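Got a structure for you, questions after.
Of the protein chains in this complex, one is absent; all others appear in place.
Letters are used for the chains, namely A, B and C, taken in the order the chains are written, and counting of residues starts over at 1 for each.
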Amino acid sequence: MEPFTPADRNFEHRVRASFARQGIMRHIGARMAEVGPGHCEIHLPYGEHVSQQHGFFHGGIVAAIADSAAGYAAFSLMPVGAGVLSVEFKINLVKPADGALLIARGRVFRPGRTLTVAQAEVFVMNGGQERLCALMQQTLMTITGRADVVG
Amino acid sequence: MEPFTPADRNFEHRVRASFARQGIMRHIGARMAEVGPGHCEIHLPYGEHVSQQHGFFHGGIVAAIADSAAGYAAFSLMPVGAGVLSVEFKINLVKPADGALLIARGRVFRPGRTLTVAQAEVFVMNGGQERLCALMQQTLMTITGRADVVG
Amino acid sequence: MEPFTPADRNFEHRVRASFARQGIMRHIGARMAEVGPGHCEIHLPYGEHVSQQHGFFHGGIVAAIADSAAGYAAFSLMPVGAGVLSVEFKINLVKPADGALLIARGRVFRPGRTLTVAQAEVFVMNGGQERLCALMQQTLMTITGRADVVG
Partner (left out) sequence: MEPFTPADRNFEHRVRASFARQGIMRHIGARMAEVGPGHCEIHLPYGEHVSQQHGFFHGGIVAAIADSAAGYAAFSLMPVGAGVLSVEFKINLVKPADGALLIARGRVFRPGRTLTVAQAEVFVMNGGQERLCALMQQTLMTITGRADVVG
């Protein structure tokens, strides 16, 4: 992973405060396990409330967690007062997300003044082992004059 | 929209039963408003529990609803005993989903024996008007020998 | 298709002049069959020089033609002096492109001040019949201060 220099040294406070205001993340029980310059990790314990009909994590929830992890990875590099918008993303669901904990690791692939490209890999922890279940590629836009618009 | 002939005349029962088993859809309050051969509509009323930090529907939830609507549109055309897997999707979030009700309309673009391509448009109802907020393109796989694996 | 109002009444001249400067389109024998406000159609006759190993049109060429058709559909709505950049696209190759003529129809799905979402459908003419072979969804950016940057 390329090392990135954040525009704002206090990015972590800004990123965590924004994440804390996302009702959906609280509601499903997701937490931000880690955030650094250009990367972010989100964890989601399993529950029936995030399941599809076979008792795995729902693919839409896998996408939501990946979208947030990559989005906040991008947001970590942005200047004070800027917001980040998820313009679009593409996700491959490579394996059923069957396990006790979902782990999404987002990272910036290429930062830009207006547009940033980010990626996320999603793993599911099952029997003490991480298994890859999804890969995402995302485009984000920096918004100036309107703060913290991830999601 | 092209008219499609379902392989199973009782597809509606099968589709609705599968949807009813998705814990996440119940948990967030989504309901299947309509299902026909090759199309499906899912509604989600707004609540703080599906929000991002500005009080709009979270982009990940927009994606989850679009994924389900297009996935069940594809599932409606599949034979008894088959399951459907969301292989991958790509979504453009074109407008903030700011409103009281989210409406995802999925439709099959091209059915196939192994792979199906589907689309979804997502609208948000605001002041009695529908506004487009997202466009999705999705690849699905028919699974035989393992029933109803949407999501 | 929604009717769009172009910002520049003379958009057709501007679009065709830009297309004419694309060396690759000349080199493979593609021509712009039609352009209107928010839509564009590009044709490519078959030849061994655009083939893959089974004698069909190469998937990469299908993508290149779709990218240009949707990109010029977007460019048709932009003001004088603006350029358009293809930020990203996603394409499903739904059928082998086996035929005498490739036809890409691009259209704007949602125009925006900075970002535009466009789509293209690609058909192959075989025995007098058009067959759908690809579906594309694309994000474009309007560039001001640098003209006609499609492709």
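Note that contacts are C-beta pairs under 8 Å (C-beta built on N, C-alpha and C of every residue); 3 or more make two chains touch, one makes a residue touch a chain.
As the structure is a computational prediction, the values presented were derived from the model and not from experiment.
Displayed chains that the missing chain touches over the full complex: A, B, C (touch as defined at the top). Residue A:94 is the one among A:7, A:33 or A:94 that touches the chain missing from this view. Take subunit B: the residues that touch the chain left off the picture are 87-88, 90, 114-115, 139, 141. Annotation for subunit C: contacts to the undisplayed chain at residues 18, 21-25, 27-28, 47-54, 58-61, 63-65, 67-68, 85-93, 96, 148-151. Not every partner is drawn; the one left out touches subunit A at residues 90, 92, 94, 109-110, 112, 117, 132, 135, 137, 139.
Here is the rule we go by: only the chains that are shown with their structure count from here on.
Distance from subunit B peaks, on a Cα-centroid basis, for C. Computed from the mean C-alpha positions, the centre of subunit A lies at a distance of 22 Å from the centre of subunit B. Rounded to a whole number, the gap between the C-alpha centres of subunit B and subunit C is 29 angstrom. Shared interface positions of subunit A, i.e. residues touching 2 or more other chains, are given as 87-88, 90.
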